[in-house]
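Note that this complex is displayed minus one protein chain, with the remaining chains in position.
Up next is chain A:
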């Protein structure tokens, strides 16, 4: 490969073109004010989650060495109060961000991966394969997602993997439909015919021509599904279907309910985890909508 000579190397040319389109995308994205707010909030949350071990020790969720008295309202020492074991709620909320973000990301990636795989293959191979796949997709689409996720989480052991799988395998159908529609559109273009004429196989066409064209759509879809996944994770944890040994925002809300914070009127216990969930889910939704409206201005989702 003569990467030294960009004018001749096709790979360098492709890289250059890609860089230009990323720059164009960013220029248009910057015009979306709500999307920028979302991105800023997400960057802050990601930093907080990454560097959480610097602020709070990993023993923050330990019940035995709890620093405070049980169920005290916010004070100078514990800005958000303490839970029923005397643990510091601020520390728990910060620590919980790691699990909630991780599960949200992994579940969304799994979901979008399944959806893209099925969408691209169903769009590329027509005939009975596509029919069967789209039947399955339609069936999953009408199933109440959360009920199915609850059912899956019930039959598997309580762990993070279970939560990720339960969310991932129940939320992919919309992605599959979108990607299939886009694949069908891409496959009618002349360059696909050219690739076929030059002897490009199925794999070559799907990975080199179709996939790069559906990637922007997939990106927008991932961002949107992350917020669904974060809400779903919180819901499963709240229903007691998450890993009880791991601190997550949904789990904190379940703890609060079980400790009787609701009937005691201890709002300070319930507010922070819920606000955290809502802020992060909203931030991802705003980013996803901004990406979507940059890619498809006709949608008119923004402004």
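Definition applied: a contact is a pair of C-beta atoms (placed from the backbone, for glycine too) under 8 Å apart; a residue touches a chain by one contact, two chains touch by 3 or more; residues count from 1.
As a working rule, contacts and distances are computed from a predicted model.
Per UniProt, the protein behind the absent chain is "Nickel ABC transporter, permease subunit NikB"; the candidates were "NADH-quinone oxidoreductase subunit M", "Spore germination protein KC", "Nickel ABC transporter, permease subunit NikB" or "Sodium:solute symporter family protein".
Across A:178, A:210, A:247 or A:294, the single residue that touches the chain missing here is A:178.
Panel shows chain A; residues 34, 138-139, 141-147, 150-152, 154-157, 171, 174-175, 177-178, 181, 217, 221, 224-225, 227-228, 231, 234-235, 238-241, 250, 253, 256-257, 262-267, 270-271, 273-274, 277-279, 281-282, 285-286, 288-289, 292, 296, 299-301, 303 of it touch the chain omitted from the view.
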